[in-house]
Each structure stands twice: as structure tokens, then as C-alpha cells.
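Below is one structure, written out as C-alpha cells; comments come after it.
All protein chains of the complex are present and in place, except for one that has been dropped.
Chain lettering (A, B, C, D, E, F and G) follows the sequence in which the chains are written, and residue indices restart at 1 in each chain.
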Amino acid sequence: MTLALYNNLATYLVIGALLFGIGIYGIVTRRTLIGMLIAAELILAGSSINFMAFNRFTAPDPVTGQVFALFIMAVAAAEAAIGLSIIIAVYRQFKSIDTEDAVQLKG
Amino acid sequence: MNAPILLQPDETFILNVGPQHPATHGVLRVKMEMSGEYIVNAETVIGYIHRMHEKMGELKTYPQFLMNLSRMDYLGALGYSHCHVLVVEKASGIVVPERAEYIRAIMVELNRIASHLFWFGAFVMDLGGFSPLMYALQDREHILDMLEAVTGSRLTYCYFRFGGLYNDIDDDFIAAARRFIPRMRKSLKKYKALVTGNIIFRKRLEGIAPLTPEMCRKYGASSAVARGSGINFDVRRNEPYSVYPEFDFDIPVYHECDSLARYMVRMDEIEQSLRIVEQGLDKLPGGPIMPDKKPKIIKPPAGDYYQAVETARGSFGVRLVSDGGKNPYRLKLRSPTYSNMHLFDEACRGMMIMDALAFMGSLDLVIPEIDR
Amino acid sequence: MEHQFTAFLYQENILWIAAFTLGGLAFALGPIAIVYLFMPLKTRQINNKALQFIECGMDPIGDSWIRYGVVFYLYALIFLAFDVDVLFLFPVAVAYNDAMFASSIRDFIEIVLFIGILSLAIVYAWIKGVFKWERKKFLRR
Amino acid sequence: MRLTLINVVIAVVAAIAFAALNAAYLVWAERRGAARIQRRPGPNINGPFGLLQPPLDGIKLMAKQLTIPGGADKAMFIAAPILAMFPAIMSFVTIPFSDTIVAKNMNVGILMIFAFASMGGMSLVFAGWSSRNKYAMMSSVRAVSQAVAYEIPMLITTITVVMITGSMDLMEIVRQQSGSILHWNIFPVLGNSHNLLMPFSFLIFFTCTLAETNRAPFDLGEAESELVAGFHTEYGSMGFGLFFMGEYANIVVGSCLTTILFLGGWNCPFGLFPGVWWFILKLYLLIGTFIWIRWTFPRTTIYGLLNLSWKILIPLSLFNLLFTAGLLKVF
Amino acid sequence: MNPSTIASPALFSVDGLVGVVFLIMVAITLIGGLIACNSDRLVRSVAGLIVCFVGVAGIYYFLNSPFVAMMQILIYVGAVAVTISFAIMLAAPEEKKKIGITGPLAGPLGFGTAALLAGGFAVLALQTDWPVQAKINDGSVKQIGIQLLTDYSMVFELVSIVLLIAILGALVIARDGREGQ
Amino acid sequence: MGTEKIPSSVVQFALADRLINIGRANSFWPLTFGIACCAIEMMATGCARFDMSRFGAEVFRPSARQSDVMIVAGTITKKMMPGIKTLYDQMPEPKWVMALGNCAISGGPFAFEGQYSIILGADQFLPVDVYIPGCPPRPEALLQGIIELEHLVSDWKRWKNPEAA
Amino acid sequence: MVAYFTEIFNGLLSLFIGMGITFKEFFKPTVTVAYPYETLTMCARYRGHIELVPDEEGNPKCVVCGLCEKACPSDCISLAGEKPEGGKKKELTKYNLDFTRCSLCGSCVESCSFGAIDFSKEYNLASTRKEDFIFNLLQRLEEKKK
Partner (left out) sequence: MICDKTKQALQSLFPKATPEPAESSPAIPSSEAQEKKAKAPAPRQDGVVERDYAVHGYHLDAQVSPDQLLEAVSILDEAAFFIESITGVDWIKENQLEVVYDFSRYDFDTCRVVIRTRLDRNNPVVPTITGIYAGANWHERETHDFFGIKFEGHPHLIPLLLPEDADFHPLLKDFKA
């Protein structure tokens, strides 16, 4: 059974859910903005896997899911670009990318 | 141009460049405070090859000190010896035979070419091109062979004596030198096509590291560093010594003030030195190479004497303070690279490290000559 | 027309890739393992500085894990978006010469639009002087 | 080819052997070639023509101490050279040497090679960072931004070729270049499958390959005159050896790709001997050019390099892409 | 599609080996993800991210789209990870402590939330009976290209616009501090 | 001196050692480290006329971690000595030291009474394997030094002395 | 715009010219003197370490005046001699040259008015022992005599 897991939709969905969970965990525990960004990328990857899994197993048009995944990648890249430049701007302002520091300095 | 925006540098770090660093041509150390790729501040630390030539000068007799000069600057050794013998001759009133002076000039100019060739190779190697170094050293080997045949050494010549020379040149040397001149001219053309015209090379040097004439003056820069900044200064012209007034040669001056200008000056100087050698060989008079009467022991009268010459690296000077004894009372060696290198700290501020090291290469450093 | 997609189509490919990955890893790990077998275990030292970071023979001043003002960061930002953009052109390029589009210029216009929008990023960066490298004037401290 | 264990093992071993031999003997060729350019013989006393020099160097490197500086990130310090080496070998999985000699042809072959190459690029960041050495750190930042800058024109030029061919399958690309020598993608012939600017595409692609593989004049990562030994400053022994071999393996991969995309792969104008030899011939001519260029030019500056990419290569290759797209519509 | 109905192939058959590879990929993905979220040093997090995404790319391959898999590597490993590591060198080479805003409870709390969410999704996924429809094309790269030029042309152009705006925004934000000084 | 001083490894057997030593002897990678005049002759040796590369020894590595031989080419000053020690430490085993030129052997002409700034020879603080005298030595002498070191390392008298010209 | 393309063109041209030059160099013969197999002849004035010059009978010409010792800037030379009983001239009993401190300046040879010392043509000294370069010149002369 275990060796045939790759032909099973549920496997992929569970993997997607696990990645999502890891991402959530990361976002909560990470202290720095960059760490949070990394965790966010994991969440996106988890959801992407879901799209791709449905694409393979259930969708009538197998292009749709792929286009979705590609679009997610593009958005993730844009998010990373903007997010990182915001992080740099924050760093310039507060000389730290620690979320706590940023909050404290503002308040 | 707008007024320069003064930047508060981001977090900086200190980078050691040297003493063991491929770009420093020896044991020079530059402590650079960097902000990313940019240099915020540089502090040159020298003295890693400080061997105290000046103290040796005080402890040794005049002839015994002769060998030190060539260890100071091992690339253009003869120019330095020339200065030393000139100042002692001037102080003790020894008259040098004309033939000896001509031979000295020829040898010094050949040595200057050798030095410039080595600099050319090392400079291009700093910029990452290896083959020009090999070609330049091949040409240099021809000069070294000629000089070795006369003086007996390859680098650290001990050839000039007070009043004349150690030994005379022969026909073989003259023939070899005559053969060498056209070959060198051909090589220069090759270098021009291979290196000078190269777009990558030019892009790396054009407009990089401008040195204003004012800055040169404040630091006392000489040689190509000054001449690349539009200063027409060459001791051979400004304070003619030896037989240089007899020769017809030009002082290349460039007004661009950048690294490329310094490069061009040196490359042009090779051609000018070739001209001097050519004329020297043509005009070479006969006669002795040592004066008829020469004091057995050199004891210049008390007083202080100064002599400057144009070596391959710039205006080299010897200040000799004599108390009339066998040893100099004080022998100050004014080395040109010392002043040229001093410029670096201020000039490289705000440059990128690549440009700064290319600039350092364009200064033509010989570290033992700075540290003495 | 029956299209196979639900079943896994690339069984051979994945095995080949896996085999080459394993081979590559073995080839890269092998020498390191051999080095650990044959290398001298001790280092003769004078100053006890064998494990110090190399800094041209001097003691390093300050840590190296510091904040580098990375001047290339802006390039990386442009690259990030640009790269993703360019990658989208791949499937389009594959399909571009297809007989399906032989008589229309719609695809050409779309590509022109796409590249045009893309180029604006470079134009903007160029105008804004991102590609300009100037000597900086730092405040003296 | 049927998928059997024997086949796979043979292919993997062949790829590794090819990569390793190339890495070793390209070093030899480089040293000999450089020597010839500089009018000296080069390593010539160990074996005939110095052919034993690479194994001797290899033996020496394997018996040399591998020091990990104290305070460095040990795991990543070891991982970085491995990451530099194995993607290059993975790339051989889909490179066709002839119409039969290919491990496994894949329909996204080009993308796969680029993907593996980009994995190799990250090894520089890790090497520089884990060494905890300032030179290494600066160098890795440089090398990565360089690799990153040149990936774009390279991709765009590849897209041009893909557009002409209509496939990302490497074998398909080569097949479309069969016929006379004029069908090679490098030649500017008007027609359905070619366009006028292809020679420039080739130049752009070649330049990018030089830059991607960190070769002179773009070897800023290892710029000796500034950054000591660059990102592998702290690596001795086989750590350094792997970086070195990885570099040469990448050169081979890059040259293979250039041959396939532009020089007609195994296609030959005359057909004197089997196609694979033509492929090898073209491959080594390209590599020879790499060596030739390295020993001719000085190094560029980092900003000159980035600007060359952003100001010249990318606009030109974008224009080229549009031009090709237009031509394909016209004809 | 009930998992229990699928017979497990022999280990040394093609199917079996592919299954092994799949398991490795899953392991890589999860381990990479954990490294990315748990390591003390941000650069290691990036390394974990890369490992994770290589694994994800492998999973995409198993989902019949090598193209998306390669895009995943090219975009995430080749571009996003590079940019993140630059940002790290620019802003925070070392992360001192990991536990964040809410103090010492954040770790367990985060874990709890994450486990809850992941578990919920997993149960949902396992218990639902997903409908299956016949495929209308082969989902190849060419098909993607054709659809990008026809059905999804809006997506295609939007990607370009989104990324353009991202670049412009990033440049404006990142350069802001520089021009002011 | 020399080979027996190299610390041992995990795996040792005679044949491998012999092979490894031959490998080592034919691929000396010197550290790019010039101090004074002799460094110029060292460069000249690397260049076309004399061509060190024939012995496989032209790979000048700028980083101490990648080099096998430290050629001390020039006068060692007291200011420089800690740096040289550090560089020596940082070179991984096996490593050798060549003292090129009189200054590196004994201080050379700069050893005089009242001298305060130089160390009288590299062997005061480094285990020197080969000495090459001269001021500066001719490039042939450096080649001869490499040959001597090859003999020392590989224990294989491969080269005969050339006829003195 | 024109300038942009001219620069590209000229740049490319300069690169090709450079490559042409290295290409030509590639086919030129090597200039290397393969040292252990072939050697350069040292020129007549080549300065190696000094050597005692024998007279016709193979004995040293030296008269132990000590001028060379005095002239030497680095104290390399130490010599001694004694008058044999009945002899007129001093005879050399010891002539040591510490070559490791010599700077090859030639002062000693120059100062000798008897032509008793001269430069040797040894140019490829290298050894694993430092002591090899502290020459006993008298002994060397005797070995040569044999």
C-alpha cells in the first residue's frame, strides 16, 4: 500500500495540509519578518499542491490546475519581492527586523 | 554636477587586504572599512618589510651601502643606485667620465623599461588578465639578459661605483640592445591591441579614481601618478642631471587624471626610454669608465646634500648629511611610492573595492621601497 | 479522444532522474569520504590559529556574519519578478508556432503586450538610475 | 531504450565518468592551452604530455586535510560543495549526445537543465555564508547576483529558440536543425525556422554561459586580485576540488546546451563519421573557446557585468524575441 | 479511489521504485519544511525552504506536470530563495531567539493551532469522496501555452502586470531610504 | 625532516602512502606570497622562460587553505612574523616551507649589528624543508629547490642534477 | 542610440582583435628553457658565490691581506692565515664563506688586488640543509685540484 501512495489523491491532500500546518506553525513562532515570509511561502506551496492534486485526479481540464499553480507562483514571487523590500524598509527604519522591536518602537 | 550627497554608511565591517593578498604585490596591508562593496574608509598599514636601510646607511661606509639601494626597489634598481652615486659624487666632488654617464643613462633606461614591463604585466594581472604578464615578462627577460651580461645580476644590480662603473659594456651588449629596440616596439604594438584597446580593460579604468593635481601636490606625488593628472613633472627635465640634457625625449602627460591616464603615461614612457637608449647608443663616447683620480676612501665634506632623480616609480631623492667621516651621518631616502601610496587612503574613499584595487595597481607599488 | 492524465505518466523519467541524483550525490560525497580517510588528522601549528578564518594572515576584525549593505539587492528584486515573467513565456513559446494560430495575430499581440509591460520594469529602473554606479561620498567619521 | 537496472547503471556511471574525466582533463587542457597561449609548454613531465598531472593533483587533493574553520556552520560547509557538484551531473540525464545516446529524453529537457543549474547557484550562497569569511561572503553575493543577472538573457534567448522549434524537447530541437549546415540555428537564413538575428542570439547565449559558469572574464566570484579565492577561500582539499570540478562540469553542460540549441547538436554537414563525434567535436571547440577567452581578457567589474546584462543583453534579447515572433508570423 | 483497494506493488518493480522515490520526496518536503520553520539561523531556514521546494517540485512531477515542477525549482530555488538570502545578508544574518510575540507560550500554541488545522484538513481530505471526470486534453506544456494564449490570456497578461507592479513597488520601497539621505 | 613529520591519517598502508606521496610531490601548489625581491624571481619562474608549470607547481593559490608549499621569498620582519605564523597554521597538512633567498635563510645582508626589525631566517620559527640561497636566487635555483622538495617528499630520486653550465 | 550600438560594435571588435592576438601566440614556438634537461649558459660576468682562484700549481693565490673581509658589507667572509716557518708569505689556512648572508655585491672581488677570488658560476643551489651553504672555500679548492 505504502508504495502506491502516489496514485492516491488523499495522499497529496494530506501532504498539502501538513505543509500548510508547518507554515502556520512557522508564522506563529517565527520572530523575524523574514522567517514569517519563509513560512508564508510554505503555506502557498501547500495550497498549490492541493490545486495540482485535484488537477491530476478530478479536474476535466488538466491545464487549469497547472495554470493556477503557475499563477500562485507568480503571486508568491511578487509577494516575496514586495515583502522583502518592505522588510528592508522596516530594517532601515528600526535597525531591526524583529517583529517585537518594530512594534515596540512604533508604540 | 549636483552637490555630492553625503551618505551615512550602512553598517560597516573591516576588511583586511593584505599582507598576504594577491593584489598588494607584497606585504602591504590596507585595513578597509567597507559598507558592502564600497569603501568607507581605508587605512594603509605599512612596515611589514621595513628593513631599516637608513640605519644601515649610517652604520656602513659609502661603498658598502651600494648594494642596499638595489634591494629597495628591485624592479628599477639602477635608478636608485644612480641617485646614490650621484649625491656622493656631488658631495665629494668626483667628476664622472662622460662614457660612464652615458652607460649609466642607457642602463637606467633599460631598467626603467624592464620595471614598466613588469608593472604592466602585474597591473593587467590585477585586473584579471594573465597572458599579458607572460608576454611582458618575456620581453623583460631580454632586458635582464642584457643587464646580466654586463652587471652579473638579474635584479639587484650592484653596478654603479662612485665615479663610474663596475665594468664596461661590450659590443655584444650594444648589438643586443640594438636588436632589442625594434622588438620592443613591435611588442608595444601587440600590447596596445591586446590590452590598451580592449573594451573591458578600458571600462575598468576610464574615469576611475580621479586624482586632482591639487591632491597630487598636497601629497607630493610624482611619476605617472602626477603626470596622469596633467602635471608636467619629470626630474629628468625639471632638474636635469647626468647626461639627460643631451637626449631628445618627451614627457608624456595626460590630463584625464584617471587610472587609464596613469597606465597610458607608463606605456608611453617605455617608448620614450627606448628613444633615449637609441640615442645613447648612437652618441656613446669612448674613454674610460672610471675617473683618473678618485679618493681611495670616500669621505664627503661635512654638510648636507640632496639629489633627486626620476626613477621608474617617480622622483627619488637622497638627502645625505655628512660629518666628514667614512660613514654618512644621516642618509634619508625619499621614496616616491611612499608619497604615491599615501594618496591611496584618501583617494579610495567611496570607491568600490574592485576599482580601488585597480587604482592601487595603477600606482605601481614596490613595497620594500615604501618601507625601506 | 481518451487522454491519459489520472494515471502517473512519468514513471520512467522520475526513476532516471532519481538514479542520476543518487549517482551525482555519490560522486560528490565519495571524495569527501575518501578525504576523511586519507587526510592527516593533526595540523602542525605555531600560533594555534589553524581554525581561524583566513584574512590575509591577519586576525579578522569583527565577525563576518554581519549585515552587508548588499548593493546588488535591487538587482535581485528586479530579477525576481523578471525571471518569473520570462518563465511564463516558455509554454507560450512552445505553443506559438502551432498550426492553431497560423492565421491569427492575436498571439503575437499578446506576446508583444506581455513583453512590452515587462520592459517597462527595465525602463523604469534605467530611468530611476538603478543601473548607475557612482562613487559614493561618505560622511567622514 | 527499455528501462532496466543495467541500462540505468551504465548511463549513470557513464555520465559520472564523462563529467569526472572532463573535469579532470579540462583542467589539464586549460593548463596546457594557457601555457601554449603564453608560449610555454605547461605541465609536461608527468606522463606523456603531462597527462598524468590531473590524477596526481586528484590524489594530492584527496590526501589533503579538509579543515573546517571554527565557528563556521559545519553542516552547510560540507553541503555546499556537494550541492555545487551534483546538479551538474544530474543535467546529463537529458542531454542527447546523438539520436541514440541519451539517458532519457524528456519533454521539458531545457527547463530541467536550467532548474538544476539554478540549484547549483545556491551552493555559492551557502559556501560563502557557512565559511563565515568576509571574502567568501562578499564573493558569494557577487557570484549569485551575477548568475542571477545572466539567467534572464539566457532564458529569453532560449525562448527564442523554443519559439522557432515549438518544443522544449532537446532531441526535437536538434532534429529540427538537421539537413544542410544552414539549418543550424546559428545561421541567419530567412524562412520558417530561422531568422536574421540568430548569430546575435548565439553570442548572447554564449556570453551568458560564460557568466553563468563563472568563467573569465566574468569570474568575479573568484576574483583573485580582490577577494583572495572568493567563495571557496576557506575550502581546501576536496571541498575546493568539488567546486573546481563542478565548475568544469557546468562548463560542459553549458557547452552541450549551446551545441544543441545553436550548433545543430549531432547533425553534421558531411556525415564523415557518426553524429556523436560531431557533437563531441563541437562541444570541445566551444570549450576551447572558453579557455581561449579566459586567457585573453581581463576581468570585468561587477557593475560592468551587471550593466552588460541589464543594459545590453536583456534589451537586445527581448528585441530579438519580438523580432522572431514577428518573423514567424510573417512567414 | 479508496486507498485500501490499491494493491501495493513489489519493491523492485518499476512501480515499487517509483513509490520509494515518492516517499523520499514526501520526506524531503516535510523535513525541509520543518527545517525552514525551526532552525535558529535564517540562512538555514532558506536552505530548508530550498530542500522543501525541491521536494514539492518532485511531488508536482508525480502530479503529471513536469513543467510546473521545473518552474517550481526555477522560481523558488533560483529566484525567491536568492532574494531572501540577499535580504538576510542585508538585514539579519543571525536570528537570536526563535520564540516570538506572545512569549514562551507561542511554541506550544503555534503547534496546537497548526496541528489542529493540518489535522482538520487531512481528515477532510480523507473522508471526502472526490468526483472524477474524464480528461479533455493531455495537459502538456503545449496545451498550457495554447490555453494561456486563448482561454487564460487574461491570466497571462495579469501576471505580467502584477509582476511589473511588484517590481515598481519593490524598487520604490527599497530605494526610499536611499534617496532621502 | 619532511615526510615523516606529516601527521598520520586514519587509513594507512604503504602502497597508498607511496602513491599519495608521489601525487603530492608532483603537484605542489604554492601560496601566493611574495615579500621582497625573491618574489619577483618567483614570478619569473612561473613565467614562460622557466615555467614552473612543467612540474605541476604553477598553481599559485591565494588562499592558504588550498596551498601546499609556502615559499618564503624575502626578508621576514618582526612585524610580519605573526602573519606568517598564522598563514602557516592555516595551511592544511601536508605542508612544506621553502626559504627562498638569503634573507629568508639567515637574514641575509640585512643582518647587521643594530638591526632591530628583522628575523634572522625563516627557520627561527618555521620548519623549513628546503633552502635556496642567492640574493636573489636565479629562477633555476627555485626549480632546483622544487626538485629537491620532490625528492624529499616522494623519496624517489627522479631528477639528476643538470650539468653545471 | 547610435552611440549605444557603436560602443557595442567597437567593444566586440576590440575583443575579437585581442582573441586574434592570443590565437597567433598559440602557434608560436615556446620560449622555455626546460631546466633539468637543458640549461642556460651563464654569462661571463655572472655572479655566483665567490671561489678561490688557484695559481698554476692549484694553490690559492690569496695572500691573506684581509681586504675582502673588510670590504664585505655583510660579514660573510672569514679568513685566516699563518706564516709557515721559513716562508715569506702568509699562507691561507681558512677561508670560509657564509653564502647565506652574501648579497653578491662584488665588493670582495673588486677589493682584491691579487685576483685571488672570483665569482663561481653556480646558479642552482638548493638543499634541505642550511649548513650546505657555509662554504669552506679552501676545501673546495683542494677538491677541485683532485
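As a convention for this text, a contact is a pair of C-beta atoms (placed from the backbone, for glycine too) under 8 Å apart; a residue touches a chain by one contact, two chains touch by 3 or more.
Note that this is a predicted model, so its numbers are computed, not measured.
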Quiz item: Among the chains in view, which touch the chain not shown?
Solution: B, F
Quiz item: Which of B:R217, B:H255 or B:K326 sits in contact with the chain that's absent?
Solution: B:R217
Quiz prompt | Contact with the hidden chain (one of B:R202, B:K294 or B:H342) | solution = B:H342
Self-check item: Those residues of chain F which, in the complete complex, touch the missing chain
Solution: 78-79, 113-117
Self-check item: Touching residues on chain B - with respect to the absent chain
Solution: 46-47, 50, 52, 54-55, 58, 87, 90, 93, 213, 216-221, 226, 231-233, 237-239, 301-308, 315, 317, 319, 321, 323-324, 329-330, 332, 334, 338-339, 342-343, 346, 371-372
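The criterion applied here is as follows: only the chains that are shown with their structure count from here on.
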Quiz item: Busiest chain-chain interface by contact pairs, anyone?
Solution: A-E
Self-check item: Centre distance in Å when chain D and chain E are each reduced to the mean of their C-alpha atoms
Solution: 28
Quiz item: Where does chain G touch two or more other chains at once, residue-wise?
Solution: 12, 15, 18, 21-22, 25, 30-32, 34, 73, 103-105
Quiz prompt | Overlap residues in chain E, where contacts from two or more other chains coincide | solution = 14-15, 18, 46, 62, 64, 66-67, 71, 74-75, 78-80, 82-83, 86-87, 89-92, 132, 134-139, 141-144, 148, 159, 163, 166-167, 170-171, 174
Quiz prompt | Residue numbers on chain B that touch chain C, as the complex places them | solution = 4-11, 13-21, 29, 31, 35-38, 40-41, 349-352, 355
Practice problem: Would you mind writing out the residues of chain F in touch with chain C in their complex? | Solution: 5-11, 16, 20, 63-65, 82-90, 92-95, 125-127
Quiz item: Once bound in the complex, which stretches of chain G touch chain D?
Solution: 8, 12, 15, 18-19, 21-23, 25-26, 28-32, 34
